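Missing here is one protein chain; the remaining ones are kept as they sit in the complex.
Our next item is chain A:
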Amino acid sequence: MYRDISVNLVDVSKKIGTRYLFTGINLVINAGQCLAITGPNGSGKSTLLKIIAGLNQPTTGAIQIISNNKQLDAEERRGSLGLISPEIILYADLTGYENILFFTRLCGIECNQQMIEEYCRRVGLANDKEQLVRTYSTGMRQRLKFALMLAIQPGLWLLDEPSSNLDADGKKLIAQMIGRGLEQNATIIIATNEPWEAEHADYKIELV
């Protein structure tokens, strides 16, 4: 089971230049629940995810990440979430295996070789894990990010266009992973324009 994390959005708004991307978002997402954020390009989906991740500040309002009735500080918040986004770039000069080993250690998690091989196998990278990431296709890089998510086991999953660049098999795999994550109590927030990705959602926010 994943760590029990709930996300509380309190009157969140974001203004860029003179334009408000979104205003007055109030929502509580509990462990095992899924929120889908939809909207056209430039509507602020990725910005809202970054605000939840603590990488960007809201113009007004606050984000509370709560675990076991305790609000997490900035460092604890980063330690409790996993972010899959086109803006997340893994190390091109490390192999897939080395990337997972590095990031898990950075999170303070000791993963042995068997565990990493198992995560790579689950996302279909069993035969490519020893290749440098610079030789990976964009779809393989996306799969590697999911292998990393499996290895880190964060309580809060932030997924920005998770199926982008994936083939049909990859999309099926991601759908299974999201379903399994929710069963195991992960809190999942997806920014997407794919209707099938939003199918898992308990709540939806449509940005305009």
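Everything that follows uses one rule, which is that a contact is a pair of C-beta atoms (placed from the backbone, for glycine too) under 8 Å apart; a residue touches a chain by one contact, two chains touch by 3 or more; residues count from 1.
FYI, contacts and distances are computed from a predicted model.
Novice: Pick from "Carbohydrate ABC transporter substrate-binding protein (CUT1 family)", "Sarcosine oxidase subunit beta", "Heme exporter protein B" or "PepSY domain-containing protein" the UniProt protein name of the chain that isn't shown here.
Specialist: "Heme exporter protein B"
Novice: Out of A:I37, A:L81 or A:C120, which residue would touch the omitted chain in the full complex?
Specialist: A:L81
Novice: Among the options A:T59, A:Q131, A:Q153 or A:N193, which residue touches the chain absent from this view?
Specialist: A:Q153
Novice: Among A:D4, A:E98 or A:E194, which one is in touch with the chain left out?
Specialist: The missing chain is touched by A:E98.
Novice: In the whole complex, not just what's shown, which of A:L90, A:A175 or A:L207 touches the removed chain?
Specialist: Counting the whole complex, the residue in contact with the absent chain is A:L90.
Novice: Please give every residue of chain A in contact with the chain that is not shown.
Specialist: 53-55, 74-75, 78-79, 81-83, 85, 87-94, 98, 102-103, 105-110, 115, 118, 152-153
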